[in-house]
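Step one of this worksheet: look at the structure below.
All protein chains of the complex are present and in place, except for one that has been dropped.
Our next item is chain A:
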Amino acid sequence: MQVTEAFKHAFLKQMLLGFQASAVSTKSMGFQERKNAIKLSADVAMAVARGSRKWTRGLIAGLSEERQNRSFLRLILGEQYESLLKPCHSSWKIPRCKKIVRRSLRVCWRKQKKNQSGVLARTLVEKRTQELKRLVPGGESMDGSSLLDETLDYVLSLRAQVDLMQSLLTTFEASKLRSHSKRRLPERKASYVSK
C-alpha cells in the first residue's frame, strides 16, 4: 500500500466532512463529545480513503456496534455504509483459523524453532497472534497470511492517519499563533521514521 496524494486528499476531505456533520465547532459541545466526534471522523476518513479491505470493513462494523455512531455513519457513508458492512468472504474460515495461523507462522520461522523450547514458543506465538487479531479491526476472522497482509496495510494507514491529524493540528495551531503572543510551537516527535 502506498500513501498517495489521493489517499491524503480523500482522508482530509472525509475528515472535514465528518467535522461538519457532527458540528464539532459548536461552542456548547462538551469536551468528551467533541473528542469522540473527532476520533470517529478520523477513523471513518481512514477507512474511506483506504477503500474496501478486510480491516476497513472490520473498522466500520466495529464502529457501528455502538448505537450513537450509527446515524453519523449512515449520514457520512450513505450507500457505502451497507456495502462496507457486508461480511468478508473468508468468514467461513473461522474454525480453521488457529491451525492456519500456526502453520503459516511456522513456515517462515521453522529454523528458529530448533533452538527454542517448542511448546513455550508456540504458545507465545499463539497468544501474541490472538492479541494482534484483537488490535487489527476484523482480525478475529482472518487467517494467518491475511492477518499479516491486513496488519501491514493497517499499520501504514494508521501512520498516515497520525501524520494527517498532526498536519491538521499544526495548521490550526499556526493560525492561532498569529493572533496571540509569540510562543514556541510544541514539536511533536514522531514515534517512527517516516519514509
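Convention: a residue touches a chain if its C-beta (ideal position, glycine included) is under 8 Å from a C-beta of that chain, and two chains touch if they have at least 3 such contacts; residues count from 1.
The rule we apply is simple: contacts and distances are computed from a predicted model.
Taking the options "AP-1 complex subunit gamma", "Histidine-containing phosphotransfer protein", "Transcription factor bHLH135" or "ATP synthase F(0) complex subunit e, mitochondrial" in turn, only "Transcription factor bHLH135" matches the UniProt protein name of the chain that is not displayed. Note that of A:Val3, A:Ala42, A:Ile60 or A:Leu77, the residue touching the chain absent from this view is A:Ala42.
Shown as candidates are A:Ala6, A:Leu85 or A:Leu124; the residue that touches the absent chain is A:Leu124. Looking at chain A, the residues touching the absent chain are 12, 16-17, 19-20, 24-25, 27, 31, 34-35, 38-39, 42, 53-54, 88-90, 104-105, 107-109, 111-112, 116, 121, 124-125, 128-129, 131-132, 135-136, 144-146, 148-152, 154-156, 158-159, 161-162, 165-166, 168-169, 171-173, 175-176, 178-179, 191-193.
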